[in-house]
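Here the complex is missing a single protein chain, while all its other protein chains stay put.
Chains: A, B and C, in written order; residue numbering restarts at 1 for each.
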């Protein structure tokens, strides 16, 4: 069993509230849910949609075909009717669209007049629609109030009215479209299912990792991370500060980390560009920092509310000079959560910058998951503080050590001085210019740390056949859709996929020789949400292996299951 | 015949004046000269040196062994005595060093007391020393006044005094060290030899290419480009503007280029970092821009006055989003001159950003060259202006064309409107969000231009044997030293070298199959002035070819001939 | 003669009721009054709701990066001193991300007219505090309230001796006044800052149309805009009574008039001849 619901209309009409309420409802009922948002860079008007896929089996992508189209305006009908599945339904309010449609697919719910009759605020029309949709799908309204309460955070009275409105919509459908409304669906076994998007997962990951400072400048689609941490700032004692610009954001973050707390910043490509000098500073001063780079299509302002994987090369090599960094490209909110945790762990352990690269698709897509496994979370306080610090004499911030790592002392908490410098420096942190010290410091900062860091990196995940003829290769947010596409095609083809979520330092082959696997296959198909195949290029520069086929998409939209399956199939 | 002269002392003692006067003198006499500077990031004190190599045959690097050490202080003697060649000489003033040395290598020139006797400014002591050194080398003082006049730009009287002082030094040596002073050297055939460093060559290249606007923020070692253009600003009508920061610099430059002139900016790594967002903007708006990135060792402030090739990856991938660019890495001032010209040509032709990457070593090293071949210079006005513009109707800034290039109109000079946007846009330059236009624009900006651009790129230069067993691979400023090292070793080994001065788009193999050459050799040795072998990595990512050996230097100093020769030899 | 219709551009993507519509309309009216044709001026804008404006009229346009309007405008003005150059951005654009450029644009005094759509909020990014947001306003990214004091653009401009400093409200009866100020600003020879109070109906529920309307008043007829200290004093007024009008003006020489090489002819019209430069090579002999 699976359905795709697409809710289309203008910005400001409440699509997101309708969409996320429905999605959360399905998730609570124990279904697997996957949503994605397609919205314009404007506050009112335009055309946006919110898409929900729900199923009783694991899903991880969006489909092109729509089973229920909820049209908030006529444009939605015009644009999306073509995608309707055979037995698909279009839910609309003929008064709103100022037009009555007669096809069998149309379900007219007079939501506006229903709320007028009820003498309640017209925004309640959305609840009427939701009630109707739930009826069409064969759900009941049992936990509807609970869900809507969680989403809109309003008074009991308002929630009560919403429930009444939903009931009206529900009844309307049951009465007038009994042929279209399914039999009542049983609840699935109630698990503590999480329903979470990529931005929230990064925020939550930071929270549980002890992030105490987040400075950033708003930039779509990264702002959700700041919003999440902002919502927890009081309760969990996090300083969340909006900087005057991104340069300030990263420098504040470094000041905070230097001061003794775990600190993070985030932005999208344009803001990350402004942080590059600070990134290089973090490296030189060996100050831990975690940076989230949530991509949107570039260059420049590009398509601010859309998605792309066009900044991979950029985060790999950003910042002048040579220094170690780790770059993670999570494929799911769950990976985003764990990799954010790992990012803090490695940043603190090696005193390096760690970048989590996401994109609008991952940031805004909600998934259902079994509760994240908190036993896997890493936490260790690597800072030199308390008694240990008090007992330290003659602390030297950059003292040479066997592994290149000098314990990072908290300034001000002992007589020891903590001195860092953006110039090349000696063990004490003071400016030097001689070749010998320079060589030693490069050795400490770069050559000693890098191999250790590399050992921390997990190899790519393999899904599908073990000795496949065809291998799909991808990284980051393509995971879900490539995996489902592979599953679609696996019956007829010898097929597997490799997904890279930890891309730098590039994974070694000792735990899993994926290069051997790639070389043995007949062909490797690299699938990327960008124009130039940046991951394929990285793979080649690290392993000399060149993928035979590249599938790229760079129109600002994510891959969808049906079209990607078709495209891959052409090469099989 | 060849000599190496090293002039050491503190900042503020006038080493550069002495060094460049001598060097220019030798160049005017028809000798081949190569100089390099080693100086600290301070204005007074510390230890600096200026090194001159002169020969009657082509040279292109610095040596470790010194034939004449001019010591302005005792520290110079202590530091550099160990590098003295067998018959080497140390010129010093025992009064200045407060110590008399007795070894045969010492030539004491009491410059301070000579000028005191002459009752002239004590800075003239430097001329005394120069006169003495010329005597030691067997030169005469014939054109000394002319040279010193060109360097110090002072009144005839001052120059006259300098000449008299030099004569005193000359006479002093002839009288007291007749055994050490060589026979008079004949002038070599007087050619119009140029004597020029990398920064000047880029500035000159910009000037002759019609650069009319240069905005930058001072940053060592790139400031010399701005200084050069500043010195020509009035005469050649160039707006040279110091911006409040590098962000402003690149945005001003784009405003100027949009307005209708050839425009350029420059910085070192840290400033370039701040320009990244603007770089991406140039790409999106299709505004031509030339950027000079003159490297110093990083990360962060690093070693501000020293050299490294650590930003190669950075300039290749800087800026968010995907767009075409060209990156040039000249190996000599002559190449810097021509590649700057080519940079302007390609930037205007394809309406893209072009980056010239240099480094402190190339920026500050002076070379002698036969007069640059001006017949090779490219110049064509690609802008839509004048009659052609006046006749244009319905101009659309980003109109689709067969080759992706839309003529770039000058705004304000006709009724046509010029509209550019950092958002994704339509042919008119107005904001769009639809997938179809996005795809077309990526095609126009990136996919149509890139192959044409790639055809403009010259393959690497091959020097040495034709079917070599060993190939030295390098890029940028390593050219000179690797070439001489190869020549040193060529007698005993089958050896050649490849030098890449146009690295992006990476050269095709159709004109010269260097990949074939590399693959056929027994081994390729990649020599880079950085820690991580960035060029080797680029080569691999583009060709899958992996160099067998990497020689890297990252102590902030350039390779020198003797030690590099030795290091290469170990692998042969 | 240009007419209002000549300035018809793309369909605005603003919320119905947004103050930006009034600014757009008023600017067009000012341009008609001044008889400026679309190709005679360039709008350099940033990123934000207000910054979309050039697309909604007809003109040469450089819709650049968030915060970076003024450097672009300066570069353009320097190479084409015949071009009328306007810069348009939001309060976040001009006072947040672009704060440094504002200081230095004032110092340079290029003949650029800056119109700031000051809605005291980051609108395009959905409601974060901007530098001009009232202190202690709580938003999603200001969970403890905006703890910084409110930025005062007029006082800053006056502090650096900006050649033209004005404020107006883009609302109903004040639009003719805004139009007059726009015209004065455009006619001013040198850098001009016009801070325009603009209601954002969606994200700023404090400084609403009515909030502004109740508070704005005009500087007195006998107010002397050449008195810098008095101007400073008046620029500090905010709260129940918000003065509007031209606070300060002076006649510093415009930046581009100080470059001798572009006095006779704009740079972009000067023809280049490579051969005239080749002599410079001899300097290196």
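Here, a residue touches a chain if its C-beta (ideal position, glycine included) is under 8 Å from a C-beta of that chain, and two chains touch if they have at least 3 such contacts.
What you see is a predicted model, and the numbers here were worked out from it, not measured in a lab.
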item	value
Omitted chain - touching chains that are shown	A, B, C
Residue in contact with the excluded chain [from B:111, B:226 or B:264]	B:226
Options A:36, A:172 or A:212, residue touching the unrepresented chain	A:212
Per the touch definition above, residue among C:80, C:100 or C:277 touching the missing chain	C:100
Omitted-chain contact residue, chosen from A:26, A:50, A:72 or A:258	A:258
From A:155, A:374 or A:569, residue that would touch the chain that is not displayed	A:374
Where the unshown chain meets chain B, residue by residue	12, 40-46, 216-220, 223, 226-227, 230-231, 233-234, 240, 242, 244-245, 270, 300-301
Absent-chain interface as seen on chain C, which is shown	96-100, 103-104, 107-109, 131, 144-145, 147-152, 155-156, 158-161, 228-229, 232-233, 235-236, 252, 255, 258-261
For chain A, residues in touch with the removed chain	28, 192-196, 200, 204, 207-210, 212-213, 215, 232-234, 236-239, 241, 243-245, 247-249, 251-263, 277-278, 281, 285, 371-372, 374, 377, 379, 381, 410-423, 429-431
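One rule holds in what follows: only the chains that are shown with their structure count from here on.
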item	value
Pair with more cross-chain C-beta pairs in contact, given B-C and A-C	B-C
Chain B and chain C, separation of their C-alpha mean positions in angstrom	41
Overlap residues in chain A, where contacts from two or more other chains coincide	40-41, 46, 270, 300-301
Where chain C touches two or more other chains at once, by residue number	47, 65
